[in-house]
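Every protein chain but one is kept in place in this view of the complex.
== chain A ==
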Amino acid sequence: MDLAFFYFLVLGFAIFMYVLLDGFDLGIGILYPWFHQDGERDHLMRSISHVWDGNETWLVFGGVILFAAFPAAYGDILSIFYLPIMLMLFALIFRGVAFEYRFKSDTSRPYWDLAFSSGSAIAAFCQGLLLGSLVQGVPALTSNLGTNSLSSLHWLTPFSILTGFSVMAGYALLAACYLFMKSRGRIQQHAAYLGKRLLIITVLAMVAVSLWTVINETEIRERWFSGYNFLLLSPLPILSLVAAAFVWKDLHSHTDYEDHSNESRPFWAAASLFLLGFAGLVVGLFPYLIPRQLTFMEAASPDSSLLFLLPGVCIFVPLICAYTFWGYRVFAGKVEDYQEGY
């Protein structure tokens, strides 16, 4: 297999893992304002305090894979989106330190609550904004005429704002499903209630974003609708609807307090929904890293570098997945059952 393509897949995997793992974890912060009774916020925080750090590492991994395998794209994308990326980093700083300080605070707790929830929400919004503006394409990189791609505010469009809010809704949906899996009683019921509403919003947002791109981006439209393509690609939207139906069903019919076997299903269904949406996105953009300007082949590092990193990726990525899985297993079950600290 072509090395550059292999790293394109690795990059895709890293981004998906990040979106899935930090997705539910940022989503907890987005859902925060809807949980305000005694102890509820402690519960929310504790459900992710042992995993947020690992989840965020996927963001660093995505960044360095881009740097190592596609340095040209790394430099361009990051400097083009300077302000939204910096805003996302600021937001991540606030929510990250809140984990440590909140539990040790007395009087300052409301501030850490605010830092956690607004930081999570802003970070999620920025990621959606980046996604939307990347799909729309950026001004020519080498243009010397008037608007330089580094100085314009091209990333702030109605479409990118829509994708910003869509990603927030999607992350919140993942979080609601995660809480549903990790909680009992009132919190669980409330998570199911919020999850159903978020599911509707997320599905509507996915439809809106898809229609918008298909209407406005000719290349993506052709990718989807020329020849038999749509027939071949039709499983993506169909399976997405099936996944959404599963989420709804499990969240909606949850009344039986004795049977806990189905409580993780909504999370996995929502994760599948994300995977399908992500696949749909890649289908539209392939083989570009920066749409219409830079393909992954053009941006790739020389073979000497890609080969050097190959054993590392092949050995360590499976290993990382294995011990990450183990880490989640150690803290399996409901949050109430591992409420001890350190």
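Definition applied: contacts are C-beta pairs under 8 Å (C-beta built on N, C-alpha and C of every residue); 3 or more make two chains touch, one makes a residue touch a chain; residues count from 1.
Note that in this section contacts and distances are computed from a predicted model.
Novice: Between "Ring-1,2-phenylacetyl-CoA epoxidase subunit PaaB", "Phenylacetate-CoA oxygenase subunit PaaC", "Cytochrome D ubiquinol oxidase subunit I" or "Chemotaxis protein CheW", which matches the UniProt record of the unshown chain?
Specialist: Answer from the UniProt record of the missing subunit chain: "Cytochrome D ubiquinol oxidase subunit I".
Novice: Of A:P33, A:P110, A:P235 or A:G327, which sits in contact with the chain we cannot see?
Specialist: Residue touching the absent chain, from the options given: A:G327.
Novice: Just to verify: which one of A:L3, A:V97 or A:L114 makes contact with the chain not shown?
Specialist: A:V97
Novice: Taking the entire complex into account, which one of A:L44, A:I77, A:M168 or A:L285 touches the absent chain?
Specialist: Per the contact definition at the top, the residue touching the missing chain is A:I77.
Novice: What is the set of chain A residues that contact the non-displayed chain in the whole complex?
Specialist: Interface residues of chain A facing the absent chain: 38-39, 42, 49-51, 53-54, 56-57, 59-61, 63-72, 74-79, 82-83, 85-86, 89-90, 92-94, 96-97, 99-101, 103-105, 148, 150-151, 301-302, 304-305, 308-309, 312-313, 316-317, 320, 323-324, 326-327, 330-331, 336-342.
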